[in-house]
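Here the complex is missing a single protein chain, while all its other protein chains stay put.
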Amino acid sequence: LSGADLAGLLNDAALLAARARRDEIDQALLEEALDRAGVGIAGARAPSEDDRKTFAYHEAGHGLVGRALPGGRVLHKLSIIPRGRVLGVTWLSESEDQLLHRRSLLIERMAMLLGGRVAEQLVFGEPSDGASNDLAEVATIARRMVTAHGMSGELGALSYASENGEAPYSQETARLIDAEARRLVEEAERLAHDVLRRSREELDRVAEALLERETLSLAEVEAIAGSTPVLD
Amino acid sequence: LSGADLAGLLNDAALLAARARRDEIDQALLEEALDRAGVGIAGARAPSEDDRKTFAYHEAGHGLVGRALPGGRVLHKLSIIPRGRVLGVTWLSESEDQLLHRRSLLIERMAMLLGGRVAEQLVFGEPSDGASNDLAEVATIARRMVTAHGMSGELGALSYASENGEAPYSQETARLIDAEARRLVEEAERLAHDVLRRSREELDRVAEALLERETLSLAEVEAIAGSTPVLD
Amino acid sequence: LSGADLAGLLNDAALLAARARRDEIDQALLEEALDRAGVGIAGARAPSEDDRKTFAYHEAGHGLVGRALPGGRVLHKLSIIPRGRVLGVTWLSESEDQLLHRRSLLIERMAMLLGGRVAEQLVFGEPSDGASNDLAEVATIARRMVTAHGMSGELGALSYASENGEAPYSQETARLIDAEARRLVEEAERLAHDVLRRSREELDRVAEALLERETLSLAEVEAIAGSTPVLD
Amino acid sequence: LSGADLAGLLNDAALLAARARRDEIDQALLEEALDRAGVGIAGARAPSEDDRKTFAYHEAGHGLVGRALPGGRVLHKLSIIPRGRVLGVTWLSESEDQLLHRRSLLIERMAMLLGGRVAEQLVFGEPSDGASNDLAEVATIARRMVTAHGMSGELGALSYASENGEAPYSQETARLIDAEARRLVEEAERLAHDVLRRSREELDRVAEALLERETLSLAEVEAIAGSTPVLD
Amino acid sequence: LSGADLAGLLNDAALLAARARRDEIDQALLEEALDRAGVGIAGARAPSEDDRKTFAYHEAGHGLVGRALPGGRVLHKLSIIPRGRVLGVTWLSESEDQLLHRRSLLIERMAMLLGGRVAEQLVFGEPSDGASNDLAEVATIARRMVTAHGMSGELGALSYASENGEAPYSQETARLIDAEARRLVEEAERLAHDVLRRSREELDRVAEALLERETLSLAEVEAIAGSTPVLD
Partner (left out) sequence: LSGADLAGLLNDAALLAARARRDEIDQALLEEALDRAGVGIAGARAPSEDDRKTFAYHEAGHGLVGRALPGGRVLHKLSIIPRGRVLGVTWLSESEDQLLHRRSLLIERMAMLLGGRVAEQLVFGEPSDGASNDLAEVATIARRMVTAHGMSGELGALSYASENGEAPYSQETARLIDAEARRLVEEAERLAHDVLRRSREELDRVAEALLERETLSLAEVEAIAGSTPVLD
């Protein structure tokens, strides 16, 4: 578990404790929180139809953006089989042959990661709190593009990767890093949106297939969704 | 106990020590503070009628907002039975079936949490210091909506959830996060206010029932308050 | 002892050391500093008439503001009996029945705490360094009103209580918190000033009584000062 | 391993964990990340032709800039033999006789380090994430030129090298340090660009030679590329 | 030794080490630094006439300002007997009967502490590095006046004394604290300057007496300097 995961877990446990008006976060609460967050603990209780539907569209969003963009095709399998209390799990391909990633490829990968959130917005009009892991991963990529890979026009080839965790740069630079990272994320979000707006019908079909079969390979997504949309 | 609870507890103990002009926070003071804060320790001394009345309206505020909004219906039971020196305890439903929470649902949940404070303002003209736990919980939700769930129009889909506790973002972003979190809280507060303004009479009835019976289920609140108000 | 007390104590010991041109803060110096600060160690040397007079007016200021305002009536006893080298000790009532405190009541309590300083300014034209404990307690109340109890118009119902000691908010918010806390303290200071300006003669009478009897109960203060002044 | 290397390694391991949807960074993932980053572990799997080509141009960029500039001639050998999953390794000369380095020489060394990135941009139109080590090394040199060696016109001969890791200087100075370091990097980048723009054809020849022979000495680079370009 | 003393001591030892081009601060260097700073270790080597003269004027400055102002009369004895390598030691009166200190008295005490530096400036046209302990003590008093005693017009009665060492206030407040503390120090410096400008001749006489007798009581200073100057 990363530090962020652990913090989120304790957070969840604290919310469970607050909800149950208990004084302490005991073992049981931690386990329930772990169970909720858990990817590895299958089964438990049957999710509501509402949650299943949201997850299905979320996963279909990942799948359709991933299918459409070369940098997004690290997707291997989509699944909404409940694992613990989490349903939507997009299995990424475990092996990636590519060693180097150009700027445009990283943008496409972020677009795939944002596909779940964008699908929710298209279908339900607003996002849910189910995309926070996706957003955290996207933020890590975007920040590294700006601070370590010199992929920001504004900040150029100077590396701002802090060696010891403390920011060695000025507030002015911090502000530029934030602005540039956000610009990259917005570029990726627009890309995901363009793909899904052109695949609105396919989104329904893939989500429905997921609700029925619970797991789809990328090949099956392609079979269901047909030819890839042409972007401008 | 969360860190915030512990800090609050020590704070209370320090205030008790100051009040008694004692030099140290000893075991006895800590226990008194725990007792005051304590949800689990019942009994002690009979509260004043003034405090009972304030708590009754505070709890009734939670109840009526919770009843009126889908996202607020995690309430299970309202109670003003003294537990230690704290009276007002809103028991939340222990089990929540919902895995994902859309933006509007989180706003409604915050509105329910703010219902106690808003009721005090409506009835007594000013808030008391009894709502600090509610406000802290609301702040946590609002901040996560902005920094982790991408639910702020201004800040978009970039995640600002700090992985190691230190803020990795700029002052400019910190300012936007504060402003956006505050905007969400104000939206929720307006919602709570709209509900209670339309339920002013029901508020008196539920508070009176609480003063008599000391505990009410959500079903009993609904029986007392009648049909839910229609919001614009 | 709180951290602030301890720091103050070491500070005093360092000043004593500097004054005596000693190289180290040894046990004796620490004990002298403790003695000076000490509330619990009675006796020692007879204070100067000058110091007794200042302390008497300081305590009388607490007493008269406390008497005049509902939120200030937690005062129990005024005393200028030397305890260690500190004279002025305002004994607060050890038991407080009230669980909840409205905004106006907290303002009144701060006014009572500021009464000592305001009395010194009225009588001697300038404050002394004898009010720092009062000011620290007032600052704690004012800051919590702003950051934890949502009692600032500017900052609203968002809680800014830092969970782990680090400020999670922006400089802009820090500036607003400072400004709002200062506004609350100024409101309380004006209130204390209004009370004492209307009780200028009573202030002399109570201070004189303290110089004679060294200890006064709140009832005795009321007997000496007569009817409470009417504020606008 | 430096702290930055270690952080990068853990970062990579975390990405691998995320990609494999695993909950923890275990020994195996760390080893895979080490393997990926590893310079010392040869072999593993055959890289794609795409990656080999990118690495060959990247290394040829280092080689041609290094050859053209006195301060860049610490290069000893270029190699794209896969070591772990990393291909491009520019072997620097192990012994450097020079004790002192003038400002212009340090600019040239930075230009050589940026040569890989600049070559990628010239040939493929955009940079990849393969240059982050180069950029980090360049940033260290540029920052020391500004803060420790007094080589910035704006900041002059005052040393800003923090003794204990915390910046002892103001935000205004931090801003100037960032701006000056960036100016130096841009100067070096322009220099690398000037060299490679004049050696575009040689770049193809050296890259092709690297794809064939996998390792080139500086002498072999010179034999392939012919006479050094004349800069303005 | 206070933390500041210890830091100064290590600093001095580091300078000695640098001066002797030694790699480490060993026991011997620490002892030499202690000796230099040492008030308690008498004797060592005879100081230069130049240093004796500067110290004599510095001490005479303390003495004459202290004599002229009620708040400065905690002086007991002036001495330039070498203690270690430090000559000028102003012995303060070991017992102070006063418990409370009004604003004007603290200003006068700061003026006395600044008297040494002001005398050096009057006599030699520029200050030396011999006043840093005085300045540190003055800064502590001035900052506490502003942050703990509410003696700044700008900042009012709000206490800004940080409880745990971290500043809990905003940059805007930090700026005001700096400005107000500086204003108080300047007020004290002007006061010291006014006294010494009017006592220029007495300054020579007291300094000469110190060079001859090496130690003077406050009574002896008064005998030498005659009647106190009248300030405007």
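Going by the order they are written in, the chains are A, B, C, D and E; count residues from 1 in each one.
The rule we apply is simple: a contact is a pair of C-beta atoms (placed from the backbone, for glycine too) under 8 Å apart; a residue touches a chain by one contact, two chains touch by 3 or more.
Since we're looking at a predicted model, the values are computed, not measured.
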Quiz item: Which visible chains touch the chain that is not shown?
Solution: D, E
Quiz prompt | Options E:Ile177, E:Val195 or E:Leu216, residue touching the unrepresented chain | solution = E:Ile177
Quiz item: Just one of E:Thr54, E:Ser159 or E:Ser199 touches the chain that is missing; which is it?
Solution: E:Thr54
Quiz prompt | subunit D residues that touch the omitted chain in the full complex | solution = 1-2, 38-40, 74, 89, 91-94, 96-104, 106, 137, 140, 144-145, 148-151, 155-161, 163-166, 168-173
Quiz item: When the complex is taken as a whole, what residues of subunit E touch the one chain not shown?
Solution: 2-4, 7, 14, 18-21, 23-24, 36, 45, 47-48, 50-51, 54-55, 85-87, 114, 117, 124, 126-132, 135-136, 138-139, 142-143, 165-167, 171, 174-175, 177-178, 181-182, 185-186, 189
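Keep in mind that, in the parts below, only the chains that are shown with their structure count from here on.
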Exercise. Quote the value, from 0 to 180 degrees and to the nearest 5, of the angle by which the CA atoms of subunit B must be rotated to coincide with those of subunit D.
Key: 120
Quiz item: Taking each chain's centre as its mean C-alpha position, how far apart are subunit C and subunit E in Å?
Solution: 31
Quiz item: Roughly how many whole angstrom separate the Cα centroids of subunit C and subunit D?
Solution: 63
Quiz prompt | Contacts with two or more other chains, residues of subunit B listed in rising order | solution = 2, 165-166, 171
Practice problem: Just say which it is for the chain contacts: an open line, a closed ring, a star, complete, or other. | Solution: line
